[in-house]
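Heads up, this is only part of the complex; the chains shown haven't been moved.
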Amino acid sequence: MEPATSDRWQAAFFKLRSNKAFELFVIGIIVFSALVIGVKTYPLPETLVQVVGVLDWMITLIFLVEIVIRFLGEPEKKRFFRSGWNVFDTLIVVVSLIPIEDTEMALIGRLIRIFRVLRMVSIIPELRMLLNSLLKALPQLGYVMLMMFIIFYIYAAIGSTFFASINSELWGDIALSLLTLFRVMTFEDWTDVMYETMAVYPFSWAYYLTFIFFTAFAFLNMVIGIVVNVLEEEHQRMAAEEAEAAGEPTLKDLQQEIQELKQLLQSQAAAQK
Amino acid sequence: MEPATSDRWQAAFFKLRSNKAFELFVIGIIVFSALVIGVKTYPLPETLVQVVGVLDWMITLIFLVEIVIRFLGEPEKKRFFRSGWNVFDTLIVVVSLIPIEDTEMALIGRLIRIFRVLRMVSIIPELRMLLNSLLKALPQLGYVMLMMFIIFYIYAAIGSTFFASINSELWGDIALSLLTLFRVMTFEDWTDVMYETMAVYPFSWAYYLTFIFFTAFAFLNMVIGIVVNVLEEEHQRMAAEEAEAAGEPTLKDLQQEIQELKQLLQSQAAAQK
Amino acid sequence: MEPATSDRWQAAFFKLRSNKAFELFVIGIIVFSALVIGVKTYPLPETLVQVVGVLDWMITLIFLVEIVIRFLGEPEKKRFFRSGWNVFDTLIVVVSLIPIEDTEMALIGRLIRIFRVLRMVSIIPELRMLLNSLLKALPQLGYVMLMMFIIFYIYAAIGSTFFASINSELWGDIALSLLTLFRVMTFEDWTDVMYETMAVYPFSWAYYLTFIFFTAFAFLNMVIGIVVNVLEEEHQRMAAEEAEAAGEPTLKDLQQEIQELKQLLQSQAAAQK
């Protein structure tokens, strides 16, 4: 039985989207679109602005065609939108297609075009894997991050209670205090902040020093936690690989074989009696 | 025999305090109290200030009830105050209850309310474990910290001996010098400090560079010390787990079995002669 | 048969260039040339300038002689220029020989003389190995660096879209924005940059905080990636060494021997029947 025309088309598109040259072409277009975005940030003569506008639409069109090809090439249409990256790609392209005249909305249109650079991650499998491994590492940090936030919050509450009247721009409310504390954590002109409050509360250096100590210590623990986790996983993966790849028997296997030997000998001895 | 009424009450409270929903409710109240603290740092209209005041008293009341439930639910009352966290929780609640009118004391009242956020750590077991492991890592650092303090102290003494007349705000006495050196260690505008003293002592760059080198080196050693300690513990824990979990025999076990085999064979040989 | 005169010369030069004293002499000359470069950066009296000029030509001459010796000492002349370091050394010496009068070119002449310090790396084998191991570690970082560049590029595009009108020196075009973001990543006065844009877009702190978070996280991953790679290589190298050096049998070898034992016993048992 001959496959239906649509099936043949689907197979053709599937072949096309799996094509290495096609993939490289798409990567090339993404790089080109990134360059166009970069060029647009420079002051350009009127004619070049129009050229860039045309290039922009061409890129959008190529992306549209590419998404359509990838969708038509999908054997099971429903599964296509299960992948977050496909949804992201489609959204970026669809929103790029909406003609925006309003100046407010125009900014959003430019933002969308900038996010097209992220398609690089969606199309290069190694980057996708890297991002996944980064995201997978996040939940492990959950409790350390919560602990750090509690430290930040308590210090911010104390800071805005005592220092709000000294410098309301830095300590005016808890949000500003949180930002100021983040600044202190990055050591960015933190002594200026400290000397200002020390003029009123001479012992406020203790506030900053304990804060720096706590956050540095929590941060260090976070880093060590990640390193240990990564090393442990590596270790287990390697151990598993070695054991499987080499077909290496475990000590338990050896023990069993030795015990079988013993039984053999004992039954032999019993038979000879 | 029927248990006494007090025992039945105790059992009921014990059940309540072990209840997951009860715990989540308390966590919710702590988060809410943190939000109330945050809101209070913003300028509020009079009516909202009163609402916040009422909320504050309600939170204190709920915390009081919770502590009472946890105390009554404790099978052995004496053990309750052995846990530092229980003492901390009780103190926080009791001090919150004292009505403070004096403006000076009012600040302390606000501080106590801020520390209620720390109850988050006392109620979430994972955070409590994290804090314990952080505290457990501290004594290991004892000698490195002492060494670092000696370096700081010597440099601070030298600094206030030579530089006090150059800038008395930075090097006036040994306490100020210690603070200035901490600032130099965080690289915060340290060149400004250095250029100022280099104008008088052209070779004072050596003072700063050796100080940065020593502290950076000691700090590095501290970090590496922690990493190695953590990895070693992990390693031993994993080795112990593997050995136990898999019921894996050791090489020594195998050796013994082989030796038993040999004896069996030798006694057989002796019997046949 | 007597070797040709050229062969004898070649052998003599080969012996000379392998001589430890010759190597130390060349290292001494390189150190001396580095000192001459350093001295030239100070304001010098006319006579000393002339002395330095003469020294400079002497150093160039010695380097020329050394390269010629090393070339003549090479058994296979073709292989000499296969080594990148030989090409580098020759280039540096040849360009040093060109007499430059023009002031513009004079700067390049001075640059070339500075790069002669790099000959230190080409002549000390340990430094050459160190550099090679550094360069070998680079490709492993490829994808993380690409990911980091994508993050930088997207943030730079957003930055120059929104902030160009606020401060055109920091955010004027995408190149300036990339530089500004690198500055933010090093925490260098990043709050000044932030407060400036927060005056116009109050929520732009989110831009900086997410950027710092992403880059710090990616950087951390890069570092951990290198550490894990290095440790893994070390581990495999050590395992391989141990196994080989000790002539240690694998568990598989033991299993085979035990199975041979079993077969022996079984055939014995069969023979006795």
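Couple of notes before you dig in:
As written, the chains take the letters A, B and C, and residue 1 is the first residue of each chain.
Assume a contact is a pair of C-beta atoms (placed from the backbone, for glycine too) under 8 Å apart; a residue touches a chain by one contact, two chains touch by 3 or more.
Small disclaimer: the values here were computed from a predicted structure and weren't measured.
Summary of assembly composition: all chains derive from one sequence, 3 are present in place, and the complete complex in the structure file consists of 4 copies.
The rule we apply is simple: only the chains that are shown with their structure count from here on.
Chain contacts in this assembly form an open path, with each chain touching only its neighbours along a single line. Centre to centre, using the average C-alpha position, chain A and chain C are separated by 29 Å. One inter-chain figure worth recording: chain B and chain C are separated by 41 Å, centre to centre, where each centre is the mean of the chain's CA atoms.
Among the residues of chain B, none is in touch with two or more other chains.
Touching chain C in their complex are the following residues of chain A: 34, 37-38, 41-42, 107, 110-111, 114-115, 117-118, 120-121, 126-127, 130-131, 133-134, 137, 179, 182-183, 186-189, 223, 226-227, 230-231, 234, 238, 246-251, 253-254, 257-258, 260-261, 264-265, 268, 271-272. Against chain A, in their complex, chain C makes its touches with residues 143-144, 146-147, 150, 153-154, 157-158, 160-162, 164, 172-174, 177, 187-191, 205, 209, 212, 217-218, 220-221, 224, 227-228, 231-232, 235, 250-252, 254-255, 258-259, 261-262, 265-266, 268-269, 272.
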